[in-house]
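Quick one: the structure is below, and I'll ask about it shortly.
The complex appears here without one of its protein chains, the remainder shown in place.
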Amino acid sequence: MLQYTIKRLLLVIPTFFLISLLIFVVLNVAPGRPGAGSQNDGGESSNQQQKESFRIFKEQFNLDKPILVNTRWALETADVRELLVTAHKLEGDVTAAERVDAEVDLDDFGNYLVKHLVVLLDDSNPEVQRLAAATLVSAAQLRFVSERRADPLEARRVNREISKANESVKTWTWPEGAPAEQQAAVSASWKDWYTTNEGNYTWTGSERVDAFFFDTRFAKYWSNLIHLDFGISTADRRPVFETVMGKLKYSLSLTMVATLLAYFIAVPIGVFSAYRQGTRLDTAVTVMLFVMYSLPTFFTGTVLLRLLTEGEPFAWFPTGDFQTMSSAPWTTWDRLKDIVWHLVLPMATYTSVSLATLSRYARAGVIEVIRADYIRTARAKGLSEPVVIIKHAVRNGMIPILTLLGGLLPALIAGSVVIEVVFNIPGMGQYIFNAIGARDYNAVMAVLLTSSFLALIGILVSDLSYAFVDPRISFD
Amino acid sequence: MTSQTNPSDALAGQAPPDDPTYGEIVWGQFVKRKEAVGSLLGLALLLLLAIYAPLLASNKPFLWQVDGEGLSSPWLKALFDRNFFENGVDIFFNTLLVVVTLVGPVVGAVFWKTRHSSRKPRNRSRRRALLAAGALFMVVWTGVTLFPQQSQKVVYPRLEQSLQEEGKAVMAVYAPIPFSSRDGDLDMVRLPVSLKHFLGTDNSGRDVFTRLVFGTRISLTIGVFAVALYITFGTFMGALAGFYGGWVDMAIQRVIEVVICIPSLFLILTVASFIEERSIFHIMIIIAAVAWTSPARLVRAEFLRLRNLDFVAAARAAGYRESTIIFKEILPNALGPVLVAATFGVARAILTESTMSFLGLGDITVPSWGQILNTGRGTGIWVMILAPGFAIFLTVGLLNLMGEGVRDALDPKLRK
Partner (left out) sequence: MALLEVDGLKTHFFTDKGQLPSVDGVSFTIDAGETVGIVGESGCGKSVTAMSILRLIPEPPGRIVGGEIRFEGRDLTRLPMDELRKVRGNDISVIFQEPMTSLNPVYTVGDQIMEAILLHQPVEEEEARRIALAMLERVGIPAPEQRIDEYPHQMSGGMKQRVMIAMALSCKPKLLIADEPTTALDVTIQAQILELLQELQREEGMGVMLITHDLGVVAETCDRVVVLYAGRVAETATAIDLFDRPTHPYTAGLLQSIPDRASPGARLFTIDGMVPSPDKFPSGCRFRDRCTRATEACADMPPLHDLGGGHKVWCHHPLTAAESAALSPGGEH
């Protein structure tokens, strides 16, 4: 048993690795730049400031980095010149697509361009020189360090320094047709600046290897995961991890209560149905379960909401939310009552489908069991009927529905979206729904990872409990 | 000639009565159950409703004549018109409408006339009839898809009104419900239930009942095609895993585990949001991508069980290729649970699609039941909540009922 447990626990790691890989792939396939929702016009924006905020934005999500491997340190000056030329249509025929691609590359290559841009300040084409200087402004920007790791105070101090450094270079450009002295002065500033700061923008041999593997979206993704750094939400600019953890308690309580309720009601119904097979009550129960199981949860929820809450015929329940917001100090008991009052309808909706499914399996399980020989043996020994049912029949009949727990948990977690949206409960389901709408991919990713992890644990618990309950299982 | 009749002589001239095949046994068990037959009939009716929807509800008149001249049928012309039926699904169903109406009676006659023949010739004729009908359908549908028509977008009721105002005599014969599922009359927004509009109108002035009826097309299409897709893929994966075992099995199982762990609806909604203009096609693929694990596990379990049985050893000993063994020997035996899963799968797919539409992440251009419900929830109009809910419940319920019927029919312990 212990061996089996350890083995299963160990298997969690590769499975979770694969899950995060899948999520990574899915999120990177995402078209539509995130934050496109927060921009007024998607695409072309001549406003320098907007461009700037978009660039910072991309940085935060590492979207300016290549996905898998990074070879940007191998750029040649000629390549960079080519990019400048294409992006600004300086020479020859350039299609719109090529121009946009070059623009994006210039944006994304960032620090890797600096070395070459400085060289291009002395290019034969004055336009190239000007553009080099203009591009240097953004290319020279250093990235901030994450304030969510190790030492936040230190990180913030470092970031203040970086911010100052970044600001200082922002004026070092010249407009078209500026006098030669201005051009020379700016170029000189850059070159001076470069001699001092060269270290930040060149890569030694080992640094190159490091960059090759680790300065990529993929690597940053893993590194973030391990540090539980899910980034910042585009919607509210707060660290996602904290938000998700905050919402977790709502979702978890909902899911766990729902699971417990479902099992606690389903088992007696199943046993009852099995024993009263064919009677009218059994048929009635079967039909009712069938209806519950065939109705979509969003329908049940909406109907209950409209029917039993304020304004409509029966105003028995509140119109949603987890609890009443009030600043008055409530006792724990009162607060608990309030929460329960709020949760009656959502719970009823949430459990309906799983309850129906479990009941039917429980019923089938018990029906099969009561035909078994060992039940006859138990009766022949003189045991009373309740003991026969509970100790012998149920114990065996429940084994199959315990395995259902494994499949139930991911389904319940997924279903929470609908419940939370309809009843306005601030759990992870509602969070991911809003995040999807706002294209807040950090939040989406965090919720996907957290909920998958929870589901994985749930399946693990289910498998282990199954092995625990049925002594016939051999562990290999 | 002989005075004594020997029983075996009497039978010698006739074909011996056929022993039922496995399929025939299962079918026989299925038809003995009232709920199963009832649900099958109900679903057949739904299918007919989906196919003949335009016959029931359309704002293109069957017959149109102005001032006694120029009798035409705008309804017929509009059947394959892309301006009116923008969606591929509609064109598909309209083709079905035409082909089924023309060829249906013929196929039906073939089935009827062969009902007493012995198995081989009967199955041959029936198969031929179905193939011919299918071929005709493919021809028509390819033609219609490759050469789309697009005539003018005339809204006939309005034309009729304006012509009448001009004093012309208009003869127009409409369908029983003279509304379209996509043309709305902005003067008639949010009307309540009435004899004219059985379920009122929605925010854009469209008749809700018509939309509900056409919604059947969407739901059935998504259900059937998504399921066909993922059942095929899932069965294939499950067969590979179950048959070969070893690391193939382990690899496939890990993949299955991964897909199961990620809460399906989350993933579905996320991917759906990536696509700018979601079409039914996208939705089907997304649903399939998440649901294939269920048949895969089933088939895998069946293969694990079956591959150790003697008939497989016999096939191997006879020198059959592995692919033959998998597909022609084991797979037919494993299909029972798959069929059950498929039926329930259609129900679940319909539920998933309506949930997606409800949350605003479905295909907005089509009259999906979930979407109607979403509008209802927003505006608080009860009919728009109850009616699509009922439609979903009816369809899903019938499918679940049929699924149970199939499952019971396949269970040897429940043989009647």
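Letters are used for the chains, namely A and B, taken in the order the chains are written, and counting of residues starts over at 1 for each.
Going forward, a residue touches a chain if its C-beta (ideal position, glycine included) is under 8 Å from a C-beta of that chain, and two chains touch if they have at least 3 such contacts.
All figures in this text were calculated on a predicted structure; none of them were measured in a lab.
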{"item": "Visible contact partners (per top-of-document touch definition) of the missing chain", "value": "A"}
{"item": "Which of A:Thr204, A:Thr283 or A:Thr377 contacts the chain that the document leaves out", "value": "A:Thr377"}
{"item": "Residue of A:Lys164, A:Arg280 or A:Arg472 in touch with the missing chain, whole complex considered", "value": "A:Arg472"}
{"item": "Chain A residues that touch the omitted chain in the full complex", "value": "278, 372-374, 376-384, 392, 395-396, 399, 469-472"}
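Rule of thumb we're sticking to: only the chains that are shown with their structure count from here on.
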{"item": "Chain centre separation in whole Å, for chain B relative to chain A (CA means)", "value": "34"}
{"item": "Chain A contact footprint on chain B (complex, rising order)", "value": "254-255, 257-267, 269-271, 273-276, 347, 351, 354-355, 358-361, 370, 373, 376-377, 380, 382, 385-386, 389, 392-393, 396-397, 400-401"}
{"item": "Touching residues on chain A, where the partner in the complex is chain B", "value": "14-15, 18-19, 22-23, 26-27, 29-32, 290-291, 293-299, 302-303, 306, 407, 410-411, 413-415, 417-418, 421-422, 429, 432-433, 436-437, 439, 444, 447-448, 451-452, 455-456, 459"}
